[in-house]
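Left out: one protein chain. Kept in place: all the others.
As written, the chain order gives the labels A and B, with residue 1 at the start of each chain.
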Amino acid sequence: MQKEKLQAILEAILVSAEKPLSVEKLLGFFNEDDLVNRQDIKRALEQIASFYQNRGFELVETASGFRFQTREEYKQWVTQHWDEKPAKYSRALLETLALIVYRQPITRAEIEDIRGVAVSSHIIKTLQEREWIRIVGHKEVPGRPALLGTTRQFLDYFNLKSLDEMPSLSEVQDIEKLYPELELKLKEQQQENENELPS
Amino acid sequence: MQKEKLQAILEAILVSAEKPLSVEKLLGFFNEDDLVNRQDIKRALEQIASFYQNRGFELVETASGFRFQTREEYKQWVTQHWDEKPAKYSRALLETLALIVYRQPITRAEIEDIRGVAVSSHIIKTLQEREWIRIVGHKEVPGRPALLGTTRQFLDYFNLKSLDEMPSLSEVQDIEKLYPELELKLKEQQQENENELPS
Partner (left out) sequence: MDKGETNTDNHTLPRQGELPFAIVQGEAISAPPEDLYIPPNALEVFLETFEGPLDLLLYLIRRQNLDILDIPIAEITHQYMEYVEMMRNINLDLAAEYLVMAAMLAEIKSRMLLPRHEDVEDEEDPRAELVRRLQEYERFKQAATDIDEMPHLGRDNFPLDVEVIRAEKEKPEPEVDLKELLLAFQAILKRVDMQKHHEIEREEISIRERMTHVLSRLKGDDFVDFQSLFSLKEGRLGVVVTLMAVLELLKLKVIDMVQADAFAPIYLKPVGSQEELD
């Protein structure tokens, strides 16, 4: 394989990888027809590393392999992303969380079944990283899907001693009585939506 | 600021961003002492784009701004990371999306009218959750049906700066020659359904 092409392929793989990749792992991306060996990959990685010497990010080798990372010297700049107001969670995430709260332990497929739409891995991952949900077991059906439940951190965040303190089904259906000011807020939101023009 | 340093900083910021960033947003990362203006940022972005011209990823500009992404030609390498194959879209979903793109704002009933079949709620929900479409208003007819339109995220997903960049709808065939009797009737229709996209 031509060396520029090999470099570009390795870059595309490394730059989109969630974790570091070893030479061995990288070699696994190629098959015999590609005519790429360990030595080629090592050389290509060296060339890539030197190509990024003066850029905003660099190729580094860690214990488990190679990865791209932003340069230490720009960490103050990169951290400024967080100065902005944190984004809001999507409707899909909140609905997924609500179903896990009220129907736990529940599988992803069951959530999808009730919501009628696929639940993205991203949503489950976000909720797990926030430590609001966790895998509490596996359902004994083909594929042994994970059963999801809420955590103590979830209760703490919402100031609940136990899930018993969550409003009941009938209370949820009559939410406006629970929170009278809510109706107004919703109306405002609706109006906001209507005023926005398609971009 | 020295131009190499500015490029490196912008790269570090862009590579760590979760969404595309506009020139305006990027400018917000700098303060007065940095002596950086819009023009400097624009020029630096151009230089970055050309620096990565032959690499595994690229800098693109979409509706919301600039982002790095892997190049299309290396997609089969990148997708080897994941067990899940990227979703394929059903024809029903794509046709519904096409109608919303080219005929927005449009109601669900109008979509059904042109497609000749009912549009499932599942499709509308999926498009809404991907944030490709949203409710932009309500039509003032009985029932006040929702009017659907595309979002900025739709443009971002499809590497577009604006809807103008969508391929134009195919022309209606030249009717007069082939079928003279229909001429009048169809001309009226054609005028109603101009090829142009809503601005």
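The rule is simple: a residue touches a chain if its C-beta (ideal position, glycine included) is under 8 Å from a C-beta of that chain, and two chains touch if they have at least 3 such contacts.
Note that the structure is predicted; figures quoted are calculated from it, not measured.
**Q** Just to verify: which one of B:Leu26, B:Leu45 or B:Leu99 makes contact with the chain not shown?
**A** Final answer for the missing-chain contact: B:Leu99.
**Q** Which residue, B:Gln47, B:Gln69, B:Gln104 or B:Gln128, contacts the hidden chain when the whole complex is considered?
**A** With B:Gln47, B:Gln69, B:Gln104 or B:Gln128 as choices, the missing chain is touched by B:Gln69.
**Q** List every residue of chain B that touches the chain not included in the displayed model.
**A** Touching the chain left out of view, chain B contributes residues 15-16, 57, 60, 67-72, 75, 78, 86-87, 89, 91-92, 94-95, 97-99, 101-102, 114-118, 156-159, 167, 169-170, 172-173, 175, 178-179, 181-182, 184-186, 189, 193.
**Q** Considering the entire assembly, which residues of chain A contact the chain that has been omitted?
**A** With respect to the unshown chain, the touching residues of chain A are 15-18, 57, 67-72, 74-76, 78-79, 82, 85-89, 91, 94-95, 97-99, 101-105, 114-116, 130, 134-140, 144, 147, 149-150, 157-158, 162-164, 166-170, 172-173, 175, 178-179, 182, 186.
Just so we're on the same page, only the chains that are shown with their structure count from here on.
**Q** Taking the mean of the CA coordinates per chain, how far is chain A from chain B in Å?
**A** Here chain A and chain B have centroids separated by 22 Å.
**Q** Which residues of chain A touch chain B in the complex?
**A** 4, 7-13, 15-18, 29, 54-57, 68, 70-71, 74, 77-78, 80-81, 90-92, 116-118, 121, 193-194, 196-199
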